[in-house]
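Other chains dropped; remaining ones untouched in position.
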Amino acid sequence: MTSDLARLARRIRPGMTVALPVDYAGVSMAMTRPLIDNGAGDLHLICVPTGGLQVDQLIGAGLVRRVETSAVSLGEAGGAPRFNAAVKAGRIEILDATCPAIHAGLMAAQKGVPFVPMRGLIGSDVLARRPDWRVIDNPFAAAGDPIVLIPALCPDVAIFHVPMADRSGNVWIGRRRELAAMAYAATETIVTAERIVEDDLLADETTAAGTLPALYVTAVAEAPRGAWPYGLWGAYPTDTDALKRYAAAARTEDGFAAYMGSEVAA
Amino acid sequence: MSPALPREILIHTIAGLLDGVRHVAVGASSPIPAAGAMLRRALDEAAREVRLSILGSVRHNFFTNGSAELFDSAAQGRLDAFFLGGGQIDGQANVNLVGTGDYPKVDVRWPGSFGSAYLYFTVPKVILFREEHSPRVMVDKVDFISAPGTSPPGVYRPGGPVALLTSRCLFGFDRARPGFTLASLHPGQTLDDVRQATGFGFAHDPAPPTTPGPDAATLRLMRGRILEELAETYPAFAADWARDLAAHAPEGATA
């Protein structure tokens, strides 16, 4: 398994744009250490739509140049210590967004259009700090009607964890459709799965309904409990104690290094 | 029965603010808003269905289209109420979930704006809920506007703030003025307490009323069914509430 994950990690090259899912949607924590060992840095992370432990650890490991996100936190375990420190020190560039703007950018990529419009945002500093977004006057309105245009977000790679995959590379994402949205938008998609099943997930209409087809999946590897310490819906809950242990340790750079040298490698 | 606890006043007040809603969403770490919504649902169940979405929950998730569906349902007018907090809230109802000091190299960094810059515009009843009511939270002007409290004419905005609920009081929000109006003081709070704890000006009666607590039947409902429902999703908060109840129980009623 470890060598499989290392093989997957080697697809990541310096400077790539990498899309990662929200805590509860299937974070491939199993890939975090292989990504760090692989060492490709200067990454642009896109959190879909928010980030947590994995993002914090990649930042702590020095692999991240820029984070585009609606939030980064450890949820019940508090703020994301390495993220917060890096932002305050100006060591990473932060592109603050709002959840539906991330979804909108991925949707634009999915549809092959340069932008999609989005309501809200006007008058916020989120918008004021995003020179890459535009405001136009809605061409369909009689009177003035400003509306924001969000440009397409085109990740080089999406990485996530799912409950199961089949031998053909179809992966079951259930109702976590944001994982499909990430894969549609991304050039490549790397998936870890709790288990590899022998049945064809597309052969049965019930499982097909929750399946992302192999057309979008570049590589799959088995990784039991691959979301830990995050939970995986229908499989296991979040290990909040583990998140808190990390949160406490990673308050300092040394604490982070010590934690990564022990707990994660174990 | 012992008198209503502070958190029970909050839960009951939220249920009142949610009067008439069909669908309310609450954040994953928001037990008090969730309890308020559960109370609303219980109070209305004879008359109509109140739907409650708890973000990130599997059990209280009736969405099937990923995390974008909450925002889409708001866009479609299918989400009536939502709660927003904020590291800072100012007198114009601007909220800041990003940090203090000069952006981007802020002094204190909070997680980020989440969906606020969208839902604040599109959900008709946004309830600002922040228990800490101090001058560092209730500021004259936020350092970063995650989402503005009001918008100029011509900006599409079917939604916005209707109230600000804190551990001290309940404010209404007047979008036209714009500004907050003190609606009621929670038991034990004075107008002066609130003035000193608040960094922004607000309108008020000379003698503001006290936030009403639940009647006995409602309180029984809260301590029975609502506490039980809440425990499924927020076990730590529910246990804490139950401990509080045991501590405040009248003599002879304790086990």
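Per-chain residue numbering starts at 1, and chain names A and B are given in the order in which the chains are listed.
Assume a contact is a pair of C-beta atoms (placed from the backbone, for glycine too) under 8 Å apart; a residue touches a chain by one contact, two chains touch by 3 or more.
This is a predicted model, so every value here is computed, not measured.
Copy numbers of the protein chains across the entire complex in this file follow the formula A x2, B x2, with one of each shown.
Methods note: only the chains that are shown with their structure count from here on.
The centroid of the Cα atoms in subunit A and the matching centroid in subunit B are 29 Å apart.
Residues of subunit B touching subunit A in their complex: 28-29, 56, 58, 63-69, 71, 75, 97-99, 103-107, 109-122, 144-148, 151-152, 154-156. By the touch criterion stated above, subunit A contacts subunit B in their complex at residues 22-25, 48-50, 69-73, 75-76, 79-80, 83-84, 87-90, 93-94, 96-101, 103, 107, 118-129, 143-147, 175-181, 233-234.
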